[in-house]
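My structure is below; once you've seen it, I'll send some questions.
Only one protein chain is missing from this complex, and each of the others stays in its spot.
For clarity, chains are labelled A and B in written order, and residue numbers in each chain start from 1.
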Amino acid sequence: MSERRFDFEIVVVGAGPAGLAAACMAAENGKRVAVVDDTPWLGGQIWRGQQARPLVPQAQKWIERFRRSGATLLDRTSVIAAPRAGVLLAEHANGPREIHWDKLILATGARELFLPFPGWTLPGILGPGGLQSLAKSGWPVSGQRVVVAGSGPLLLAVADGLKKLGAKIVSIAEQAQWGRVAGFGATLLAHPAKLAQAARIKWRLLGVPYRCGVWPVKAEGDTQIRQVTLTDGQRSWTEACDLLACGFGLAPNVELPLALGCELLEGFVWVDAWQATSAAHVYCAGEPTGIGGADCALVEGQIAGHTASEHKAEAQALFQERSRWHEFRSALARAFALRAELKSLATADTLVCRCEDVSLGRMKQFAGWRDAKLQSRCGMGACQGRVCGAAAKVIFGWGMESVRPPVLPARIESLISVAEKESAEGGKASTGSECRAPALREYEN
Amino acid sequence: MSDQIELRVNGKSIRVAGGTVVAAAIALAGVSCFRKSVLGEARGPLCGMGICMECRVTINAQPHCRSCQVLCEEGMEVRTDE
Partner (left out) sequence: MSQTYDIIIVGAGIVGAACAAECARAGLKTLVLDRGPVSGGTTAAGMGHIVVMDDSEAQFALTNYSRRLWMELRPELPAEVEYDSCGTLWVAADGEELAEVRRKQAFYTERGVRVEVLDAEDIRSAEPNLRPGLAGGLRVVEDAVVYPPCAARFLLDQSKRHGAELRTSVTVHELLGDGGVRLADGSRISAGRCVSATGPWSPALTPGLPVRKRKGHLVITDRHPGFVRHQIVELGYLKSAHSMGKDSVAFNIQPRQTGQMLIGSSRQFDAEDTAVDQPILERMLKRAIEYLPSLGRLSSIRVWTGHRAATPDKLPIIGPSVVGDRVWLATGHEGLGITTSLGTGRLLADLLLGRRTEIPASPYSPARFEGAKA
């Protein structure tokens, strides 16, 4: 039988740049460290696929450093609950896992923000980051016509990546105005490496139209997308394509932090200068604390790793570097702020909740998220509102609410912890036969 | 490529390179509908990173597996909604 119970001094959730950096620091400082990740890959979304085919030197450097650090990797392990202080329940293909920690570093990253527009549920419409990830893992893009749309610097990076894999990039549509994007380009002057990277990408994408102030309004197709209609607010036109990569920036993954009791500030996990959250012995680094990109995540991860392993001086030495990246983070948010038109792309019969197929018109009948959820089932499906809740926040200004276990859908057996003795809390081990518990001669509903 | 893996998608045999995710294998098999939605619409992957649940398929008789998070293995049986 595979191992089920794990004990570490420091547990890091997420194997992206923030998580890897945190784990490296903590392990190099002599702690027993594990990194837990849902996926079979190291490197999170951005560096996925770098193990097999090292391309980015920075990724290669950190992955190698992680390998040498002595930290353990628990991959394909999704954390589903935090039943009590110091314990995470997780699910692995081979069965449930129970992971014990003294200090916990959350580096759960971000997901893409999807906004509904007519036709957006057609197969062949994916998030840019999502398509990039899948393409690195074998999804066929060679020879495919791809329109890249939405917002953020990711659009260019993805177009570049897909082109390298043989895709034909039809065009790139950035919803932000050119003036703002150009202004952002100017802030890159403070980050020469980023500027050089951007310049290289632009060079490789020569000949591909990059249009600012343009966004998608409609997708059409039979069994999958065939064409997308774009607009600049004045004029609309259609572009034929096989794939549409469309996402409107990133939204932080705060479900696990919330489950651990971490407080949020304006939608992001609140942390102090040491990357400590409001929950005891729980730290957070990277996108859940603010969308700042891989370099920002690396610095925050290092700080969190040092703090959690009681190397405060080393942590403090990185504060200045972090503030530079926090400026970059603010510039990013300003430049790619979403335009108001995006709130009204969906029509009454456009589905907003894709798990339960709830239309905008149905959701509109209700006053708030919880009312709409209880009456229309929006947000009740398998993704638990990760997609439609984020969209409803933009469209209606509705706040999402409480997180419940499992943090990700999980087999029922995974909700039962491994160490039965302990969880019976003072009592005896509850074995199957001993849990013939019901005491009352009464119907139990 | 040397490290080829053979699996079945809706009963059809397909060979993929090592490191391929099940979602990609499904696409390579020419299948665009991963699951049928509540109202019967065809759906395929959206997020590619395990959060949207649109890519759920049945893998080795286990329903509702996120195909974007699972690597192909020799002899795997994958079923989509048809």
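Note that in this section a residue touches a chain if its C-beta (ideal position, glycine included) is under 8 Å from a C-beta of that chain, and two chains touch if they have at least 3 such contacts.
Here the structure is a predicted model, which means the values were calculated and not measured.
A.B. asks: I'd like the shown chains that the missing chain touches, ordered by label.
C.D. replies: Counted over the whole complex, the chain not pictured touches A, B.
A.B. asks: Hey, which of A:Gly179, A:Gly233 or A:Gly368 is the one touching the hidden chain?
C.D. replies: Checking each option in A:Gly179, A:Gly233 or A:Gly368, the one touching the absent chain turns out to be A:Gly368.
A.B. asks: Tell me which of A:Arg84, A:Arg200, A:Lys312 or A:Arg334 is the one touching the absent chain.
C.D. replies: Going through A:Arg84, A:Arg200, A:Lys312 or A:Arg334 one by one, A:Arg84 is the residue touching the chain not shown.
A.B. asks: From the listed residues A:Leu189, A:Ala313, A:Ala340 or A:Ile412, report the one that touches the chain absent from this view.
C.D. replies: A:Ile412
A.B. asks: In the full complex, which residues of chain A touch the absent chain?
C.D. replies: 81, 83-84, 366-368, 370-371, 374-375, 380-382, 384, 404-406, 409-413, 415-417, 420, 423-425, 427, 430, 432, 435-445
A.B. asks: Could you pull out which residues of chain B are in touch with the chain that's been left out?
C.D. replies: 38, 62-64
The definition used in the following text is that only the chains that are shown with their structure count from here on.
A.B. asks: With centres defined as the mean C-alpha position, give me the chain A-chain B separation in Å.
C.D. replies: 21
A.B. asks: Spell out the residues on chain B that touch chain A in their complex, using ranges where they run on.
C.D. replies: 16-17, 19-21, 23-25, 27-28, 32-34, 37-39, 41-54, 56, 64, 68-71
A.B. asks: Under the touch definition given earlier, write down the residues of chain A that touch chain B in their complex.
C.D. replies: Touch list, chain A to chain B: 38-40, 45, 49, 52, 76, 78, 111-112, 114, 121-127, 129-134, 137-140, 223-224, 253, 351, 354-357, 381-383, 386-387, 408-409.
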